[in-house]
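Note that this complex is displayed minus one protein chain, with the remaining chains in position.
What follows is chain A.
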């Protein structure tokens, strides 16, 4: 039986000592040089080859300050499954595997289920009596109204300007806030959080905040219509039955079947499908992942960054460094919905004067000059960097992400366009290889999302 096998694999793994070749310098240094992150992220996505000099012997390691690439705890498992690695967010990450092309992997995710290693992302815990107020200063989220085991998409904001430092998901656990940030922003975020925390501690010596990183903690995303069925198979009976009432945006601690391995299961993801992100202790990451793959041999495949990018784009989700950056506010990015009701009324977060003004009506001096929109382009796909122009050829915006959509079979793009031209149905043009192509502003997501949502309350 699969569960027995997993128990055998897992037990020794749980007790085993695993050398970690690198100790993190993370929390320590607020003076870490901030690299040009958008540039780095941009490069990574162009899928350049991996430097062969980054040889590591440890099973997992975070990237070093001198630019040596890190590896997640699943590196060897990826290699065994024929992964093609590319540098991404400072890690060597699989872009695709030999068994499926990017399109096949994309379709597999929409029809069955895929497993993505997202262990390169940074997992934080903030606790203590000041944690909520500290995070509410950094983000526009209403954490006071976030119930236990619920999560929300949010943004870390720059003071004064309200520009987005990074996008993040914040979950309220019983004793802490669990925060996941982008790998590509690791150094910038750590420097930002160190600096912010230092200021906080000076100003609020009585409201302590404790900040911890889950070093080398595994994180996998199980995504697709079969995700719940597959996850049930690897969970203890009690955890499996609890999945049925775990809805989109909620999280739950769970136990792996036949073991004492505790994982944190969050329902949601980056594909528009039902699915989970599962945070796994370092020593058990590989065994739990293998257990899932073994439990669903005909249904579950590993998927890489290639499919992850086309899936998230169809779902209308932003990729930091491309669709979001330090100069963009949540209002411009079409993320006003993340700004809590009480936060709109009372402010008290970084950049609140800018952001709250942008939320006002135009007649009251509010609004923004550009907005993030979806576009469908005729003929050639339009990719990052392409210009959006009007009939006269004047530049009115630019594309920040784009690809041919395997599901919609259309060329889909995301970009920023001059305010006023952002309404769905507006016809514009996009320049690809010097030629103008017809484009239409379109609502996002480009495909219907299939989240497992809590049943709506009975109408009164």
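Simple rule for what comes next: a residue touches a chain if its C-beta (ideal position, glycine included) is under 8 Å from a C-beta of that chain, and two chains touch if they have at least 3 such contacts; residues count from 1.
Quick note on the criterion: contacts and distances are computed from a predicted model.
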Per UniProt record, name of the chain withheld from view ["Cytoplasmic tRNA 2-thiolation protein 1", "Glycine cleavage system H protein", "CTLH domain-containing protein" or "Protein fuzzy homolog"]: "Glycine cleavage system H protein"
Of A:253, A:367, A:404 or A:445, the one touching the omitted chain in the full complex: A:404
Touch criterion as defined above, residue of A:119, A:306, A:334 or A:374 at the omitted chain: A:306
Residue touching the undisplayed chain, where the options are A:233, A:383, A:436 or A:450: A:383
Among A:77, A:95 or A:414, the residue in touch with the chain that has been omitted: A:95
Residues from chain A at the interface with the omitted partner, ascending: 46-47, 49-50, 52, 84-86, 92, 95, 101-103, 106, 306, 310, 379-387, 399, 403-404, 406, 411, 431-433
